[in-house]
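Pasting a structure below so you can have a look.
One chain of protein is taken out of this complex; the other chains stay put.
Chain naming follows the written order as A, B and C, and within any one chain the residues start at number 1.
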Amino acid sequence: MKIGFIGLGNMGEAIAKRLIDAGHELRVWNRTPDRARQLAQQGAQVASDPKQTIEPGGVLISSLANDQALEQVIDHELLQQLGKGGVHISTSTVSPTIAKKMTELHAQFGVAYLAAPVLGRPDIAAAGKLSIFLAGSPQAKEKITPILQAFSQRIFDLGNDPPTANVLKLICNFLLASNLEAIAEALALGQKNGLDRNNIAEIFSQTLLSGSPIANYAKQIAKGKFEPVLFKLALGLKDINLVLSTATASKTPMPLASLLHDRLTAAVAKDRGNMDWSGLAAEVFEAAGLHDGAQS
Amino acid sequence: MKIGFIGLGNMGEAIAKRLIDAGHELRVWNRTPDRARQLAQQGAQVASDPKQTIEPGGVLISSLANDQALEQVIDHELLQQLGKGGVHISTSTVSPTIAKKMTELHAQFGVAYLAAPVLGRPDIAAAGKLSIFLAGSPQAKEKITPILQAFSQRIFDLGNDPPTANVLKLICNFLLASNLEAIAEALALGQKNGLDRNNIAEIFSQTLLSGSPIANYAKQIAKGKFEPVLFKLALGLKDINLVLSTATASKTPMPLASLLHDRLTAAVAKDRGNMDWSGLAAEVFEAAGLHDGAQS
Amino acid sequence: MKIGFIGLGNMGEAIAKRLIDAGHELRVWNRTPDRARQLAQQGAQVASDPKQTIEPGGVLISSLANDQALEQVIDHELLQQLGKGGVHISTSTVSPTIAKKMTELHAQFGVAYLAAPVLGRPDIAAAGKLSIFLAGSPQAKEKITPILQAFSQRIFDLGNDPPTANVLKLICNFLLASNLEAIAEALALGQKNGLDRNNIAEIFSQTLLSGSPIANYAKQIAKGKFEPVLFKLALGLKDINLVLSTATASKTPMPLASLLHDRLTAAVAKDRGNMDWSGLAAEVFEAAGLHDGAQS
Partner (left out) sequence: MKIGFIGLGNMGEAIAKRLIDAGHELRVWNRTPDRARQLAQQGAQVASDPKQTIEPGGVLISSLANDQALEQVIDHELLQQLGKGGVHISTSTVSPTIAKKMTELHAQFGVAYLAAPVLGRPDIAAAGKLSIFLAGSPQAKEKITPILQAFSQRIFDLGNDPPTANVLKLICNFLLASNLEAIAEALALGQKNGLDRNNIAEIFSQTLLSGSPIANYAKQIAKGKFEPVLFKLALGLKDINLVLSTATASKTPMPLASLLHDRLTAAVAKDRGNMDWSGLAAEVFEAAGLHDGAQS
């Protein structure tokens, strides 16, 4: 199948290569033409503007930097050319707001907008092992699934509403960044108290970060049932207080530990000390106005 | 071997049972005698006070609630009785400060104090699959390793200085609690934007929380080399800003996302936007006065 | 002088009344006409749409809820009618971004856009005691100053660039909200430790909040010279640590105290412990990429 491909950043380029390797015929465009030339050597046609990548009723894949780039490149003229039956697979990490706007705009031209943000970095893309969060029209999704399989290991179908896929991608990057912060604070505290950072990271990788421990907590929190009580919240607060006093003694600022202290203290002040410590999620849900704390 | 065992909370009880099942002879004591009785039915001797669990020059294991409990139970008289050649395996999650104090006190009586805090909850203990962070005298460690193997899957030797094992345990609980907060905020945002919480948790367990993704970041951060640049820090900030604007629109308070916003904004303001986003750790290390950012 | 007046919320209404009382002839418009009727009884003419409030080359005052309302009401047609020599006094708390956009748009029609956000609540406006942050064209400012004096006590001239006035207004609301949070946390801690909240507030009003104490700190921080050292930063950290331990003991979550703890800890970790404690500002400036810490 001939596929239009717009946006050859590190991620776009890695995806495009996988598609060419899988035998797809690509017409590529990039704002700065240099990167397109490399793909040309591998057999891609290079278009001089975005619209020239389009085949009426065909498939367009975009991998762009942000909301602004997406809005600028995907204009009315381009959508008219793509037209009825066309499918636009938008792999960029953009806002749910722009995804909603795009979905409506595409519909005016008979084009299906599929949100398909990818999880993984360029090296994962090059290995064909991305995860894809896919949302949009069922027919369009069915049609393009074989294309996605050329560069992904897992495709999660999130239903018919494109913005939800973008929300999930943002949540993932948030969870990752949270771990970067948590790990950095943990390693700083360790180093200032006589531990070797590489040793800590190695132990993390063999224990907490080896798979199920944190995943199991995620499932428990999702259920909104903080049982069985395997580790009391009040004990969790005791330990975080020990973390903070160790941090104070060793002059290590740990803002995430402070946040946890305040969160758990509020939970105990509201008589939640005997719940399992995953019950701190009840505080989080309550603050968001999710009244039962449990899945609605 | 005859072993003294003090402290039969959920964790202590699970460990004690494993030891009995492995054929060890236990003399147990607990502040409230009820729990000791259950173990008696399985063959443990029940002592009427802590000192009666002691065999001179033998091994004592304690599993106590906090610093105060440890200091109260392990008094001079008890240590005198345990005496030269004795080993005290302290599995409790206590402060590095008390560990240091205990180490010095034990030494006065010729007793080796081993810090051996355990990672895992009581159900993991019951299955004999705890991880143990072990620190203290090499001879003592060698002597009691077979005992630890009865209830653990992995023993990490952290050297001769007991407090370091306690620091590592605290760091682990901090990393866990950070994930509880991150996951709860992520699920709240998802739920308020049309996603199903259980579905998100399931996807997390198959992707980010499936093992290596976060562990690899931990190793990279430990090295203090934020290369190769697989995902630019400035792009990370862009995504966290999208998280926050989605949170604002859906009235979801996300204090951890706010913390990340401020952290990454500071990094960009200090010209770190082109580093890999794991480089936010450079900010964390710098704030702790770790000057090079890298392992010292 | 005939003045057009758009937007009769609590604040707009109070300002309009002052103008009428001062003898100005007002043509008023409000999205919901009810509020306009009350002013009609006091002598204002009620316009049926925004454009009818306009006198070519005259003065228009707007008091609107937010960026969106401002953009919607102040359209091209209205600006054409206001035309050359016209002045638009925008008293709303809006973003610097929209102020910039509006300034440029108004210029196309020969209209001067003056940013004139007001500090004070409706009761202060009714008493004619608002403070006004004024920025924009010097000629326009001179022309309309007598009008502003009808409802203000102080007019601060911030120069020719309208957005700066909006930034200052936002900063003021931020400083106020920060005090709401600080006061609330302080009172909660006091109440949970046996003090009477009203008593604390009374003592605050006679001491710290009586005028100069905090204002003097503001001037010192602005200078970026954290001298003389009247209270060492390391002692400040000691006290905040006492605040937090008291908060921990009384189960009072104090996220702002936690933030201060982390800020001061970082300062001490970077060898700033011997500065005056106003030197925590050096940390804040540094994180913003303001390299010298001092005024540039």
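Definition applied: a contact is a pair of C-beta atoms (placed from the backbone, for glycine too) under 8 Å apart; a residue touches a chain by one contact, two chains touch by 3 or more.
Here the structure is a predicted model, which means the values were calculated and not measured.
Note on the undisplayed chain: of the listed residues C:Leu26, C:Met102 or C:Leu259, the one touching it is C:Leu259. For the chain left out of this panel, the touching residue among C:Gly86, C:Gly236 or C:Gly273 is C:Gly236. When the whole complex is considered, the residue among A:Ile74, A:Ala201, A:Ile240 or A:Ala266 that touches the unshown chain is A:Ala266. Touching residues on chain C toward the chain that is not drawn are 10, 65-66, 93-97, 119, 121-123, 131, 133, 154, 156, 158, 161, 163-164, 167-168, 170-219, 221-224, 230-231, 235-236, 238-240, 242-243, 245-246, 249, 251-257, 259-260, 263-264, 277-278, 280-281, 283-285, 287-290, 295-296.
Touching residues on chain B toward the chain that is not drawn are 241, 244, 247-248, 251-255, 258-259, 261-263, 265-266, 268-269. Seen from chain A, the chain kept out of the figure touches residues 255, 262, 266, 269-271, 286-289.
Convention: only the chains that are shown with their structure count from here on.
Rounded to whole angstrom units, the spacing between the C-alpha centres of chain B and chain C is 47. Chain A and chain C, compared by their mean Cα positions, are separated by 38 Å. Centre-to-centre, using mean CA coordinates, chain A is 29 Å away from chain B.
Multi-chain contact residues, meaning those touching two or more other chains, occur in chain A at positions 251-255, 259, 263.
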